[in-house]
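Please read through the structure below; I'll follow up with questions.
Every protein chain of the complex appears in place save one, which is left out.
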């Protein structure tokens, strides 16, 4: 029988053979110091990076979460066309966003009207002198109506093509400053967030155990005085994100609310707390201000005597996107062994490689 | 020429030098047994953990998916203020959720009315004796109207500040038990889910190939008898999640439907099947029942003779959040080699480290 290139007496003997490298001991202060230093680095890496920083002794899990929000607040507006008007939640909240400015076009109906000058209606064929300038059935995807082929008076001085559309057409004006619902900065939003780490069967929510109903009915989040209150004032969110609410409200925008749940489940449960950060997500680069902000068009439909009419609303709003991130760790023997083993092996080799290079010189 | 610290005849010869450790063979039963045992552990780790459990020989991809849902069901209610009433899908489905309880406030209009006692309207200035107790223009973000500064009769015994608001104001009552749409537990939801693993160009959907139209028109999901039917009864979802539908329906809640697609694409395609799990995502901790459940306010607007009115609806509903998870694996030579190499290397080293420690004693 042969094993490892050498002939053995029996297979059993061969099975119990153990081969190890012959070792040479170098007794030198400089080499020894470097060797111990290298081992200290390996040890520091394993303890500091793998164990403390990366928590390599823990098994990890990512968060599953559910978020619901509720906005509160009322605003009073006084404009020439609408008069004194009150707005509450059902009026200004289109599910995922808060309208800070609503522009209501007049009531519209499906009728015929002039297209208006090209400044507000891009594309060909808006101004005309006779019906020959207008193409029957023509419509540009950026315009709001289908041309009938007739040329009619738009104003005293101007004639434009007639269109079949929801009339009167919207005017493409720039949004007025200040926003209509300037008081929106005092609105509050209650964010209810429940999280779950399925691997560890751990549940928690951002309304912490010590928060009671009476506190919840009157508190407002403040990083220093009320860090556990899940009710946020819109103006505070904007200022924490480094934005001016009134400026942002004019064109609308998207505001990100990030909730971070980094939990070390080897620690007491009360250490596992949400951290809130606010950040504007849409562009606000002044050098690149093409198509700024965020707005949405929607309509309320009415029927009067069988005829349908609608109220077209162009809402410049602030949309809140709530993002929940999180990772939980808990001690587990398998990743501990794997990480320590891998740490020792990898950095030990790097050390050895360094020494081999050293000795060759 | 010199290489590795020793002088060589030529650079070519040096290039072909190969240096290996001198090996010492220990012929001992105890050492040999431990050595073979250590090798067996390494082998078991590579085969068991890296190959079988972690499928280290496969290239993996995560799922891209699309989900659409359709709810079906009708409910009949008989309440004192609304009379006998029929509700169908368009009435109770606000896109992502099912209202199990709808509370319709009376028709509201933008007029003046008394604020009501402080029990239902938090904040200062609700009850008053004269106009001096009311501040003109004052409003709290938690109240529903702007004060006019007058103090008017709310009931025979009580006077409260007058507000400009959508009147009559909502009453902040606790939701009645049982829920209005108790029959919602018999509603069904059809979940259509298509998945895709882009790296393997693999598509599948949860309506499996053997499911035909006639089966789909009458089946209901049941884990034992109809595991492939993508139509779920709301009551079944709740009971699988360990919840009582009627209790949950009172305050509303968020129900998570998790669809797991873990596919081994080395196996026949029919083995790649969705697994459904249901879990309540919002809080249900009895010790922490501040702000429980889930509700949403929305309004239907009407116009009668130019005057706008609205029907404010406070819906206590169950929101379904459908989450699709999945990972697919398929044999690929690159990860196979890398994982086997790494497995051999890492655990071999751990073994060796153990032996070195052993021998030093």
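First chain written, first letter: the chains are A and B, and each begins at residue 1.
Following the convention adopted for this analysis, contacts are C-beta pairs under 8 Å (C-beta built on N, C-alpha and C of every residue); 3 or more make two chains touch, one makes a residue touch a chain.
Bear in mind that the values here come from a model prediction, so they are computed numbers and not experimental data.
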{"item": "Sole contact to the chain not displayed, among A:165, A:189, A:211 or A:234", "value": "A:165"}
{"item": "Touching the absent chain when the full complex is considered, from B:88, B:244 or B:266", "value": "B:88"}
{"item": "Touch list for chain B against the chain that is not drawn", "value": "4, 6, 13, 15-22, 64-66, 68, 70, 72-74, 76, 84-86, 88-91, 95, 186-188, 190, 192, 194, 196, 203, 205, 207-209, 211-213, 216-218, 300, 302, 304, 338, 341-342, 344-345, 348-349, 359-361"}
{"item": "Chain A residues that touch the omitted chain in the full complex", "value": "3-5, 21-29, 31-36, 95, 110, 122, 137, 139, 141-146, 164-166, 254, 256, 279, 281-283, 285, 287-288, 290-291, 294-295, 297-299, 301-303, 310, 312, 319, 321, 323, 345-347, 349-350, 353, 355, 359"}
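One rule holds in what follows: only the chains that are shown with their structure count from here on.
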{"item": "Averaged-CA centre spacing for the pair chain B and chain A, given as whole angstrom", "value": "17"}
